[in-house]
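The complex appears here minus one protein chain, its other protein chains still in place.
Chain naming follows the written order as A and B, and within any one chain the residues start at number 1.
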Amino acid sequence: MAGKIDTKLSELAIQLPQAATPVGNYVAYTVTGNLVFVSGQLPLVDGELKYKGKLGENVSLEDGQLAARACALNLVAQVRAACGGDLDRVRRVVKLGGFVASSGDFTQQAAVVNGASDLMVQIFGDAGKHARAAVSCPTLPLGAAVEIDAVFEIAC
Amino acid sequence: MAGKIDTKLSELAIQLPQAATPVGNYVAYTVTGNLVFVSGQLPLVDGELKYKGKLGENVSLEDGQLAARACALNLVAQVRAACGGDLDRVRRVVKLGGFVASSGDFTQQAAVVNGASDLMVQIFGDAGKHARAAVSCPTLPLGAAVEIDAVFEIAC
Partner (left out) sequence: MAGKIDTKLSELAIQLPQAATPVGNYVAYTVTGNLVFVSGQLPLVDGELKYKGKLGENVSLEDGQLAARACALNLVAQVRAACGGDLDRVRRVVKLGGFVASSGDFTQQAAVVNGASDLMVQIFGDAGKHARAAVSCPTLPLGAAVEIDAVFEIAC
C-alpha cells in the first residue's frame, strides 16, 4: 500500500530523483537520534547540474526558485533513503539552510529559497514548515546557482 | 511573578521586540526534542530593517555590532515564543550562525558577531555562552548588514 506522502507525491505529479551518493569521504546524510542531517544538495536534475550561475547576474529570480526547488527534491530523496524508503516516517522538516550564489547587489535570497520552502509544504503539509536561513555566496561548488542543506526529524 | 530572565531583561532595560512571523512557507522556529532551531533573523527594529549595507563598505564596525545585537534580540524574542513566554525554560544557547554582509576585504566578522554573543551572555549568563560560526556573504536578504540563526536548548 502506498504511504500518505507517496500518494501526495503522485497527486503533485512529483517523481523524486535518485538519491545521489557523494563522491568522497562524506555521505549524503547522517542520522543521530531522530534527527537526519542532509548534506548540501545542488540543483541536479536527472544527474546534471541544471542551474548554474549567479542571481543578479545571469540567473533570473524564476530560475533561482526552480533551482531551489530542485535542491529540495534532492533533499527529500535523501531523507527518503534515510527512512528506508518510507517518507511517512518524516515528522518534521526542522531546518533548511539556503545558500544562493549572488552578485554583490542581489538581495532577494528569501524569494529564491521560497522555491524550496514551498515544495516542502506542498509535500509534507504543516510538517513541512521549517526554520530556515537564506544567505548568499559569491560562488558555489561546480558553479551551482543554489545549495541547500537540511535537518529533518523522523520517527525511529 | 516575573521570571528570572524577565527580571534580568528589566535590569538591563531591554524590551524584547515582537516575535515576527515570516511571510511564506516557513516558520520562525521549530522545536525538536528540547532543541529549538530559530530561523535567520535580520536586524529589524520596530518592524523596520534598521541596518542595511555592507561592512567594509558603508556600514561601520560599531553599526555592524548594533546590527548583530538587533538580530540577537529578535532571536531571543523567537525563543521566548517557543517557550510559551517563559524564558526561564532556556537551558542553553547552543549555537549562533552569524552571516555578515561584507566587502571583499573586510575581515572583522568575529568582532561584528560579538554584538550578538555579548547580548546572549548579558541576558542568560553562563547559559548564554554558545558555539558559533562567524562568516561573510556578498549580500543578505533585503540588503541587511547581518543575519544570525540559532539553536537553543530548552526545558520541555
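Going forward, a residue touches a chain if its C-beta (ideal position, glycine included) is under 8 Å from a C-beta of that chain, and two chains touch if they have at least 3 such contacts.
Keep in mind that what you see is a predicted model, and the values were worked out from it rather than measured.
**Q** One chain isn't shown here. Among A:Ala19, A:Val38, A:Cys83 or A:Ala111, which residue touches it?
**A** Selected residue, touching the omitted chain: A:Val38.
**Q** Tell me which stretches of chain A touch the chain missing from the display.
**A** That gives, for chain A, the contact residues 24-30, 32-33, 37-40, 97, 99, 137-143, 147, 149.
**Q** Would you write out the residues of chain B that touch the absent chain, in ascending order?
**A** 33-35, 92-96, 102-110, 114, 117-118, 120-121, 128-138, 151, 153
Keep in mind that, in the parts below, only the chains that are shown with their structure count from here on.
**Q** Could you put a whole-Å number on the gap between the CA centroids of chain A and chain B?
**A** Averaging C-alpha atoms per chain gives centres 25 Å apart.
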